[in-house]
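With one protein chain withheld, the remaining protein chains of the complex are depicted in position.
For subunit A:
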């Protein structure tokens, strides 16, 4: 085989060791995983986890929340939906989980430098990848402002973790915690008062649509998408998105070309 096919020498699939697992909010779990794969991880990428049940054929794509390369430990935070994620949530420290990863591209942190300010916008179970993003931005000397939106008080996660790296605004749809409203309530107000040098966002389609429109012409604004996937590595075309200002058949794959896209590029 030609050597160019083998240029990626990284671990592509590994049985990661579960270090710990705990429920951090109703139906939302934090799992810490250890393995060589952690050395290749970047904020915004995801892991493709096999559910340890032979009747569950499709892996679950879950974003990476924190990366500790020194100890080779990665943290994921995910919500239990139905049977597959229920099984994942019952795994214990010492169990192993068959993992492909890290998959996809990552948030481009090179576009912003020390002394500048980044705005992080997250919604619900889209908040986790922003934690590692904030950590790495803060380490570069960048000022971080986070706006997090949740449905209700019970669903609020990772506020404390993100507070370690800068100011955090929390909104809830029902006003049971923080500011009543959506992330747009806060973001519209913030951008009136100051400019941000880069925007990093992850959340539900409605929130991403708002961010995409609001920062359509911003040179460094990024969206991280979620999608139902099968292969998770670019071969099956299950998770494609249409491109703006392109031919009808033009497309990008969320798993391989994303999950991070610049604003103004894709049709949401």
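Convention: a contact is a pair of C-beta atoms (placed from the backbone, for glycine too) under 8 Å apart; a residue touches a chain by one contact, two chains touch by 3 or more; residues count from 1.
Assume contacts and distances are computed from a predicted model.
K.L.:
Missing chain's UniProt protein name, "Intermembrane phospholipid transport system permease protein MlaE", "Quinol oxidase subunit 4", "AIM24 family protein" or "Dihydroorotate dehydrogenase"?
P.N.:
Looking only at the record, the undisplayed chain corresponds to "Dihydroorotate dehydrogenase".
K.L.:
For the chain left out of this view, which of A:32, A:59, A:72 or A:214 touches it?
P.N.:
Residue touching the absent chain, from the options given: A:59.
K.L.:
Looking at A:28, A:76, A:100 or A:158, which residue reaches the missing chain?
P.N.:
Touches the omitted chain: A:100.
K.L.:
Which listed residue, A:92, A:193 or A:228, touches the chain dropped from view?
P.N.:
A:228
K.L.:
So which bits of subunit A touch the chain we can't see?
P.N.:
1-2, 4-5, 8, 12-13, 50, 54-59, 84, 98, 100, 227-242, 247-251, 256
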